[in-house]
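For this view, one protein chain was removed and the others were kept in their places.
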């Protein structure tokens, strides 16, 4: 049986702005809750049709003191039009109700800081962090609602014992084309 | 913290026939697995459009040695046409792959034995039984895939410790009309 | 420009029973209306999930004096369980509201009379007949709602002039296996 300590500690998020929360959230401050980070881009079709509705379902289905959903706007293409102002309009029109953060733009390249730190492959990416702050799922593309429910249910049940095996934390492969298909947008 | 012993023990299923399994299954023989019983009728629209696809998703998503899905054909209306032969044709045409049992007809009334024993209100009904054989969910109507995934994930994670709070095992209310709507078919 | 006379005259339906209508319908009696015949089997998954909801949409969307929807129960397999009584229970539970007829069983083989006369390949089959009683569409499998709407709209607009080109009335190929898949059930 693997303990939570055997899973990689989730590195702190690096954000430049927050929407839908009076103050910035930190993973350190969320210890004791399961944290679900949905990384998306507002112009990513798979995020809009599948990922964000799923994030909303998690936000609505689980108690606030057990599960924290965070939307993470990880812009790696079309930077000039996916601005904070555009995101605010998007969040308002789509009536998203959970906290959403803007990934800190990189000073060096197109990929923002948190996205790089987590070696994400594109959007949508779902990251689930356990109550001890360890990464338990790191998935690029779509996952069935039942699968996501299972993982969150497992993490809520384990309390301070780590029981879950998962597909987590494999370093992602960097692909050389930036494009969106039905699955999502790759870097 | 409630232990599994505090939940009602699931009474044994009473079946008259089985499909998709070489031998009859018993709850006693399934100890150590989470058991998901999907009670349905082949002419119940909500079962066909939602319940049975969900049961199939559970069957496909979880390992055979962890979760056992059982379809339970609980005929309480139109007995003359929802026969075993009709069910076999239905199972074949819909390509259902998990074990399906025919609830033992009652000698006294219209409601079959297992349905009566569990005080089910109609179809679809979802019953989830933990690894110790206790009822942890007893739900009439539809449940979101994420909710079902959460419960199964919780029960798999608890091992021999019962951690879950749930909506389980409230004695169901017997309604006086037999009719189907978008939710399902009531007794 | 093809005139309606160039399309094959739709042979009269041969039915053994009717549901949802006080008296039997005949194509002769429906001249002046566009007639949409949806051939189905109650145990055909593609009929239940797609074909019958589409037939219901046509029934609800078009005026009764312009378009007549007829459900045609063309049983070519599992005859022992898809009886008139079973169909009545099915129609009641699924709340189908348009006239539904039972195709006259053959005295010789498994394929009922109207199905044979029209050389249908399986279920679902959609047949659309113009105001002059000619076959304008003969399609096995699913069709997009927009495509069906286009054809009906065209036939309503042509009045007594035939303007439409279509895929109609090619003699269907008889296949040698009886099986259902996502598309439908073949003979």
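Just so it is clear, A, B and C label the chains in written order, and each chain counts residues from 1 on its own.
Quick note on the criterion: contacts are C-beta pairs under 8 Å (C-beta built on N, C-alpha and C of every residue); 3 or more make two chains touch, one makes a residue touch a chain.
Predicted model only: the values in this text are computed from it and were never measured.
S.K.: Using the touch definition given at the top, which of the shown chains does the missing chain touch?
M.R.: Visible chains that the missing one touches: A, C.
S.K.: Take the complete complex as the reference. Which residues in chain C touch the chain that isn't displayed?
M.R.: 54, 57-58, 61-62, 144-159, 163-164
S.K.: Considering the whole complex rather than only what is displayed, give the residues of chain A touching the chain that is not shown.
M.R.: 43-45, 48-49, 77-78, 80-83, 85-86, 89-90, 93-94, 180, 185
Criterion: only the chains that are shown with their structure count from here on.
S.K.: Viewed as a graph of touching chains, is the assembly arranged as a line, ring, star, complete set, or other?
M.R.: Line.
S.K.: In terms of CA centres, which chain lies closest to the overall middle?
M.R.: Minimum centroid-to-centroid distance belongs to B.
S.K.: Quick one: report the Å distance separating chain B from chain C, using the average Cα coordinate of each chain.
M.R.: One centre to the other, that is 36 Å.
S.K.: Listing for chain C: what residues touch at least two other chains?
M.R.: Residues: none.
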